[in-house]
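Left out: one protein chain. Kept in place: all the others.
What follows is chain A.
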């Protein structure tokens, strides 16, 4: 750590990072309206990041998006107060998002992303200063050891499309447990339990430390909120805090609202008219093989729950298929549990929410799996065949495949929606259940239109 420490001394004069690490709540006086306005501005940044991620934007696009959003929303007319606004808004949102597991997770994820994007655009000097401030504990690899490793480090650099090592390259030797993101993509050289992390990859560790500090902070905030603040601030802050979290989390698809119930007999019809490709594929595979592996059961099962299949119908539906393959006795014993589990009737009794596109796209189906996003996982030929079966004309097929090629899977799905329904979808597809609901809206409108036309003619 010697290197860092000495560098911190220099950088203390040279570069003061504009990025706080939010160690403790500020002892500032805040006007009540600033309290809310600052928080809303920060939320705009975080929801913007969330939307970008769910659209499958690439890391470099996300970095730009994050910093653009920051500039657009977090400026303050008094430049000396920018840092205050940053810190105040952060701690207000801690209050807002500390109150349950789901809120904490959402905030933690997006606040960490924001920190990462902002960290990446800092100068190397101020990055080093931030690393010291956050307590980055690893030493740089010495010249001799680096020389021994050079060939392997270069090989890794080539494998991830990076440039070869320069002579002043800085690497940190880190227990592999600290850098799971780098391990999972084989993005680092690891030897005997240590990962050799390049300076530009160290951001993963820094953000990891940021995240774990914030995670602990949120739990503490929650404790304080539930024990004292909530009651103390009953008339002042509590209403603001509660309103802030609900208005910005996006719709919850776990409870079907608009089309309350779908019965088993209608399911084939709506599957062919209104299921997105990922669900059609699972549905058809289930009908064909009378079996789906765990990932497929989860993805389709929760979707169907969101569509409005109640627990009894869901059990009947899955049983009808599975019993043909494994027998009804084994179904009752081994599979019924997890369906009841999905509906919150077993285990931790959490009512699980249907998977979003983001979650589905990021899943990694293995051998024999059918779940995941077909736009991402299917070969070109299979995808084209599946799309034409859905009714995408060859004229529009090219547009869809173009999006796929550029890895814009949700846009590809949106174009498919538009092609199949001959209707535009301005909001874009972010969730399979949204696809379903939007599709049903259009189809039902068509039905009422045609009946009114009929009525008029008769």
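Basically, contacts are C-beta pairs under 8 Å (C-beta built on N, C-alpha and C of every residue); 3 or more make two chains touch, one makes a residue touch a chain; residues count from 1.
What we mean here is this: contacts and distances are computed from a predicted model.
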| said: Leaving aside the chains you can see, what is the UniProt protein name of the one that's missing? Options: "Protein XRP2", "Fibronectin type III and SPRY domain containing 2", "Transcription factor Pcc1" or "DNA primase". | reply: "DNA primase"
| task | Write down which of A:211, A:230 or A:407 is the residue touching the left-out chain. | result | A:211
| message | So one chain is hidden, and I want to know which residue out of A:158, A:287 or A:405 touches that hidden chain in the complete assembly. | response | A:158
| query | Given the contact definition stated above, which residue among A:25, A:74, A:132 or A:183 touches the chain not shown here? | reply | A:183
| field | Positions on chain A contacted by the hidden chain, ascending | value | 101, 104-105, 108, 152, 155-156, 158-161, 176-177, 180-181, 183-186, 189-194, 208, 211-212, 215, 219, 293-294, 326, 329-330, 333-334, 337-338, 341, 346-348, 364-370, 374, 377-382
